[in-house]
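Note that one protein chain of the assembly has been removed; the remaining protein chains are unaltered in position.
Take a look at chain A:
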Amino acid sequence: MSKAPVDYLLQLADNAVVLGQRNAEWCGHGPILEEDIALANVSLDLIGQARLLYQLAAARIGGDATEDKLAYFRDPAEFRNYTLVELPNHGALVGYAAADMDYATTIVRNFLYSALMALQWEALANSADEELAAIAAKSLKETRYHLHHAADWVVRFGDGTEESHRRAQAALDHLYRYTEEFWTPSATEDAAVAAGVAVDVRSLRAGWDALLAETLADATLVRPEVRGYVPEGKHGLHSEHLSYLLGEMQSLARAHPGATW
């Protein structure tokens, strides 16, 4: 059986765990109770995906590697997630007080990411790495729902009130440039393609563009121009925000290593 490189599994896992942690910040603070629960569900799906991937990676690393060590005892520079998923739930150029979290930013980010992952998991469900393919098949169903949920809100915000349209467009203007990272393969991604366990991510771009075009048209939102900036989160070069996110996420496990409850 072909096996995906460990670094490739970690890239998939890190994206899921970091975005799951970001979405979880809304837990108890959602705009309404029903949506609070919906977003917590998305978050738990993502953390569940990350767990499966970390478990698989740990098994392949061998020795004393565990899913918890991979999630809680690696430092920011070792994380391979896209910069997009670590950005705060805030609009551009605002403070980061909890009260200033912006739901449009959260929703537009989930939309951009889940549109990619719906295509990525679909491709990986046919991976020659059978264990990765099984995780992909499970994640695909969850991710299609996340895409549905986010796209529904993108349309409601974009085609809603003047204020909701303004915020949705601002979130898209802020976040869209970070998606350039999706389409610039890393050495790890190239290795996974060469090993026959992944598709070249660039082959997914037309499908992603079509998903965006349909929803953004319904939402009366305008796709911004990109100006050549390519983030490098998946190379371990992160924004300042990942350190704070991991600081919070990892503090308990590091204060009480090996704790169980």
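As a working rule, contacts are C-beta pairs under 8 Å (C-beta built on N, C-alpha and C of every residue); 3 or more make two chains touch, one makes a residue touch a chain; residues count from 1.
By our rule, contacts and distances are computed from a predicted model.
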Among "ATP synthase F(0) sector subunit c", "1,2-phenylacetyl-CoA epoxidase subunit B", "Pyrroloquinoline quinone biosynthesis protein D" or "Peptide/nickel transport system permease protein", go ahead and choose the protein name stored in UniProt for the chain not displayed.
"1,2-phenylacetyl-CoA epoxidase subunit B"
Out of A:His149, A:Arg177 or A:His238, which is the one that touches the chain we can't see?
A:His149
Touch with the missing chain holds, among A:Gly30, A:Gly91, A:Pro185 or A:Gly236, for A:Gly30
Hey, which of A:Asn41, A:Thr66, A:Thr184 or A:Gln250 is the one touching the hidden chain?
A:Asn41
Which chain A residues touch the hidden chain?
30-38, 41, 148-149, 152, 156
